[in-house]
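Working notes, structure below.
Here the complex is missing a single protein chain, while all its other protein chains stay put.
By written order: A and B. Residues from 1 in each chain.
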Amino acid sequence: MTHARNLTLAHLWIGFIAFAIALVLGVWQMWSRSPLPAPFLTASTYFSSVTAHGTAMAYVLTTFMIMGFGYYVAETSLARPLPAPRWAWIAFWLGVVGTVMAVITIFSGRAAVLFTFYPPLVGSVFYYLGVVLVVAASWIWCVLMIVAMGQWKRANPGRPVPLAMFATVANAVMWLWTTAGVAAELLFQVIPAALGLKAQIDVGLSRTLFSWTLHAIVYFWLIPAYIAFYTMVPQAAGGRLYSDTMGRLTFVLFLIYSLPVGIHHLLMDPEQSNAFKFLQVALTALVSVPTLLTVFTIGASLEIAGRLRGGRGLFGWIGALPWERPLMLATGLSFVMLGFGGFGGLINMSYGMNAMVHNTSWVTAHFHLIFGGTVVIMYFAIAYTIWPSLTGRAAPSLAAQRTQLWLWFVGMLVMTLPWHYLGLLGQWRRVATFNYADPIIAAWGPWVIVSLVGGVLLLVSGLYFVYNLLQFAVTREAHVPAVLYATAVHPPARVPAALNGFRLWNVLVAVLMVLAYGYPLAQFFVIDPPGALVHRVDQRR
Amino acid sequence: MPLAEEAIVRSEVRWAAVAISVMSVIMLAIIYAGLVHHINPPSNIETIDPKTLHLSGEFTEANLGTRVAADGRVTSRIVATQFTFLPRCIVVPASRPVTLRFATPDVIHGVLVTGTNVNTMIVPGYVSQVHTEFTRPGDLLMPCHEYCGLGHSEMMATVRVVPPERFKPDAQGRVSCDAR
Partner (left out) sequence: MSDERADAELERAMQEVPRGALALAALTVGLLLVGWFLIYLLVFLPRGMVS
C-alpha cells in the first residue's frame, strides 16, 4: 500500500466520529419521543438533532467510509499505487470543510430542514453548501476510481478487472448518475432560494428530483457491504466464491435497476400519476433480484467453506463455519437483518400497500434495520478486517469485536421490531413529542420504551466499536499479512467486455432513466404548476 | 474437477428464475388489489395556487369540512397549514363512498387516518384527493405525518366516523363535529 493507508485511516476516522456523535443524538431523540421526560427538549433542539443525525449518518459516515474503503480496494486489489493521490487529499479536505460547515449551521439552529431538505422549507445556505462540498468530494473520488481501473486495464489488456475493483467502480458510476438529481434540486432550486434569489419553489419538481437520488443512494451505501460479501467473506470463511461471473452480474444489475425506481418514494404524492408509479414499482421488483441472487451465491460460497470444514447434511455446513472470526459473524448477523429489512422493503414498494405504512414508524424501522443493521454491521466488520493492515498491528481481541457485533445486532432488532408494529398502528414520523394522554397514543408508550432500550444498546455497541479501533494503537503484536481477497471456484481467464467495463450499461441506464423519469420531470415544465412560497427556518423571530 | 462453471451458472439461472417468479407473484397480487379491490395510490395531479386558495374557490374557509352534494356525494375538504388542520374535526358516514380533498397554502404536509388505508402527501401547488369508504364508526386520528416545521408534533385532526343513520346534513348539506 502506497497512498491508501493514510487516506483510508483519515476517511474512516471522520466517518466513525460523525457516527458516534449521531448515535448519541439518536438515543436522545428516542428518549424525547418516549413517555419519559427528556432534558434540553424543545422543538428547535429536537429537529436540529434530527437534521444532524440524518446528515451525519446518511451523508458523512457513508460517504467517508465508501471513499476510504474505495482507496483501500483500489491499491490492494489492483496492486498499484493510487493515481493522483493529491486529488484524493483535496477531496478529503473538501469533504471535511463541508461537514464542519453543515454541522455548525445545524447546531446554530439555522437548518432544521432534515437531511431530506423539504423545500419550500429553506434553511441557511451554508447547510446546503456543506452538503454540496461533501458530494463534490465524492465526485473526485469517483473520477479517481474510474481512472485507477482504466490504468490497470491498459496495463493488463484482456484480463478481467479484479471483482472488488469492478464493483467499486460500478458503485462510483452509479453514484455519478444518482447525485444528478439532488445536485439539480440544490443548484437550481434550493440554493437560489436560500440566497434570496428566488421567492417561490416548484415543490413537485424538487420532490421528484430528490427521489431520483433517494433510492440509488442507499445502494451506494450498500455496495461496500456486498463487496465484502463477494470478495472478502468467502476467504475469511475458508472457502471459495461460488461464481465470479455472477458477482459481476449482480453489481451490473444494481447499477441498472437502482436508478429508475425513485418514485417508489413518492407513491403517496399527488404530483405523479399511477402509470409512472406502477412502472417504477415494477422496476423496483427487478432491483430486488440482485439481492436474491446474492443470498444464493454467498450461501453457496459459504456452503463450500462449511463442507470443507466437515459440515454435513442440508444445513450442517452452517454450524461448521468459523463463526469465531468477526467478518464471518458479521455476515451471518447481516443476513438475518437483511431478511427482516428486506421484508419491510417489499411491503413499502408494493404500490397500494404503501398507504398502510407511508410516513409511519414502519418506514423508520425499515431503513434503520436495512442500513443501520445489514450495512453498518458490515462497515464495522470491514474496518476490523482491514485495520491490521492499515495499522501494522494484530487485532487485540477478537472476542471484544464479536461482543460488539452481537450487541449491535440485538440492539438493532430490539429497536426496530417494535417500530414496525407501531407503524401499523398508525404512529407517524418526525415528531418531537407524543401526547400520551390520548388513549390511542398511550397504548404505544410501552413499545416506545422497548425501542428506546434497543437504541441504548446500539449506543453502547457503537462506542465499543470506536474503543475496539483505538485498542489497535495500544497493542504490541505485529500484523501478519494474510490473503484478503477470495478466489472463485473457477477464476475466469477472460470475461466479456460487458462484465469488465460500463460503456454498455451507461447506455442502458440512460435509456431507463428517460423512460422512467423523462415525463415525470418534463411534466412540471408542461403543466407549470403554481410555485410555493419559500418558508425560511433560519431567521430569528 | 470441482463442479464445472457451466453447472454453476445453470444453478444460478435456475435460482434467478425462482426469484423472478416470487417477485411476479407479488406483482400479480398488487395488480389484483388495485383492479379488484380498488386500492391504488392517490394520484390526482390537480394543481391549485397555494398563494390564493384561501381567497376564492373550493378551499375558502366557509366551504371546508364535510358537505353532501345534491346528488348525494359526500366530500370533505380540509386545508392543512402550519400547524393545524381546518377544520380540526370532520364527520364522515360509515359504509358510504367519501371523497377527501386536501390543499395547503404553505409547506409540505401529509396525513394518514389510523386503521385505514387513507394516506396522502399534501404538496403546495396540488390538491390531494382520496376516495374511500370507512367501515367502522368511531373517532380516528388524522395526524400530519410529514415534517412541516417546528410545530409539526402538535398538528393533528380527528375523523369522526358515524353510523349512516346518524349522518344528518343540514340545509346546506353540511355536517360538522358537535362539541360532545
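By definition in this document, a residue touches a chain if its C-beta (ideal position, glycine included) is under 8 Å from a C-beta of that chain, and two chains touch if they have at least 3 such contacts.
Model, not experiment: these values are computed from the prediction.
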Where the missing chain makes contact, among the chains that are shown: A, B
Sole residue of A:300, A:509 or A:532 that reaches the chain not shown, by the stated touch rule: A:300
Option touching the unshown chain, where B:3, B:31 or B:86 are the choices: B:3
Residues of subunit B (touch criterion as defined above) contacting the omitted chain: 1-3, 11, 15, 18-19, 22, 25-26, 29, 33, 37-40, 42, 115-119, 130-135
Contact footprint on subunit A, counting only the chain that is left out: 240, 242, 292, 295-296, 299-300, 302-304, 306-308, 313-315, 317-318, 339, 342-343, 346-347, 350, 352-353, 355-356, 424, 489
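Following the convention adopted for this analysis, only the chains that are shown with their structure count from here on.
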Parts of subunit A lying in touch with subunit B, wherever the complex brings them together: 43-44, 47, 112, 114, 118, 120-121, 202-204, 207, 242-243, 245-246, 266-274, 277, 281-282, 285-286, 288-289, 292-293, 296-297, 300, 346, 350-356, 358-360, 425-426, 428-434, 438, 440-441, 489-490, 527, 529-533, 535, 537
For the subunit B and subunit A complex, residues of the former touching the latter: 2-5, 8-9, 11-12, 15-16, 19-20, 22-24, 26-27, 30, 33-34, 39-51, 82, 106-108, 110, 112, 114-115, 117-129, 141, 143-153
